[in-house]
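All protein chains but one are shown in place.
Right, subunit A next:
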Amino acid sequence: MTRVAAKRDYSLLGRDAQAAVESGLAAAEWYHTDIPRKQMKALMKREDGPAIRDTILWLGSMVVCGALAIYFWGSWWCVPFFFVYGVMYGSASDSRWHECGHGTAFKTRWMNDVVYEIACFMIMRNPVTWRWSHTRHHTDTVIVGRDPEIAVMRPPDLLRLVLNFFGILDVFHATIDMVRNAAGVISAEEKTFIPEQEQPRAIRIARIWLAIYIVTIALAITMGSILPLMLIGLPRLYGAWHHVMTGLLQHGGLADNVIDHRLNSRSVYMNPFSRFVYWNMNYHVEHHMFPMVPCHALPQLHEMIKHDLPAPNKSIIEGYREMIPAFLRQLRNEDYFLKRELPPTAKPYREELHAEPIAAE
């Protein structure tokens, strides 16, 4: 396939977007590990139980920690409770938005929808806009000019990455998008992936959210305290670090413009707390290859297909030890990427499709 020009153009309306369509990279057929239909059906099976349990833990911990943070407000004792509250609000909401957006968290559709709307508000992602952007992310994963969710563009903007550990740029852009949508404006880029009939709902939700933030700010002013904002809004900043820490590992430093998730996605073994917050999205190659498999079944899927995948990183720290040097090299050479080595038991990469990116390592 034709490689895009060396200087990448990430605009969804730009040169590389057009090149991806012309070269067949857009909406291409991606590699999948073979899994017998019966086993696949068992993996895809939906359940309510695991997600109900996790949602009770998630929202329950927020209620408890939020209440204790209010109780201890004014003393240092509130800090650990805001720490937990913030991670649940500003990070666990990311994975809940994601899994419920796929409709795989719960078997019951309305439960997916309710948790999706709550999580979208917390993570400040318009539920309409982001459902469609994530659809595109799965169609054209890390295809330059097509994927609207590329977290680390090349060359990497390291300052932006650091700021986003505290949600700073994301919240700035999310606020602008919310106000713009609330004013009834859908951007040209949004129009490339949100169908026309869905756009009024994006506007309606932005208006509801804006009203909630205005009421919260008014309450804070009335009370003469930032406490209301510490519970609504600001946790998206002070609690964002965990979802950024795990999210960067998904594709950071790996290949772009390939059609094999083994080349552009990373699975990482993580501790139980991070797996709860991240809802097992550490099995990211597996998720992209089979997005129908619910998060609670991803460890089982991983065991089933790991013979065909690059070895996962053994920890978050190990992942960063390979990813950060790759980012630094990409500052000098944006064509550089980490090539994921396959085990001998795996089907090889299709060199005829990826010869140039693989050789570029």
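Everything that follows uses one rule, which is that contacts are C-beta pairs under 8 Å (C-beta built on N, C-alpha and C of every residue); 3 or more make two chains touch, one makes a residue touch a chain; residues count from 1.
Convention: contacts and distances are computed from a predicted model.
Trainee: Please identify the absent chain by the protein name in its UniProt record; candidates are "Transport permease protein", "3-phenylpropionate/trans-cinnamate dioxygenase ferredoxin subunit", "Cellobiose-binding protein" or "Homoserine O-acetyltransferase".
Mentor: Options "Transport permease protein", "3-phenylpropionate/trans-cinnamate dioxygenase ferredoxin subunit", "Cellobiose-binding protein" or "Homoserine O-acetyltransferase" considered; the missing chain's recorded name is "3-phenylpropionate/trans-cinnamate dioxygenase ferredoxin subunit".
Trainee: Can you tell me which of A:Thr139, A:Thr175, A:Thr192 or A:Gln300 touches the chain that was removed from the display?
Mentor: A:Thr139
Trainee: One chain is left out of this view; which of A:Arg15, A:Arg46 or A:Arg180 touches it in the full complex?
Mentor: Here the residue in touch with the unshown chain is A:Arg46.
Trainee: Kindly state which of the options A:Pro36, A:Pro195 or A:Pro344 is in contact with the chain not pictured.
Mentor: Looking across A:Pro36, A:Pro195 or A:Pro344, the contact with the absent chain belongs to A:Pro195.
Trainee: Tell me which of A:Ser91, A:Thr104, A:Asn164 or A:Asn264 is the one touching the absent chain.
Mentor: Once the missing chain is taken into account, the touching residue is A:Thr104.
Trainee: Residue by residue, what part of subunit A touches the chain that was omitted?
Mentor: 27, 37, 40-41, 44-46, 102-104, 107, 128, 131-132, 135, 138-139, 195, 197-198, 290-292
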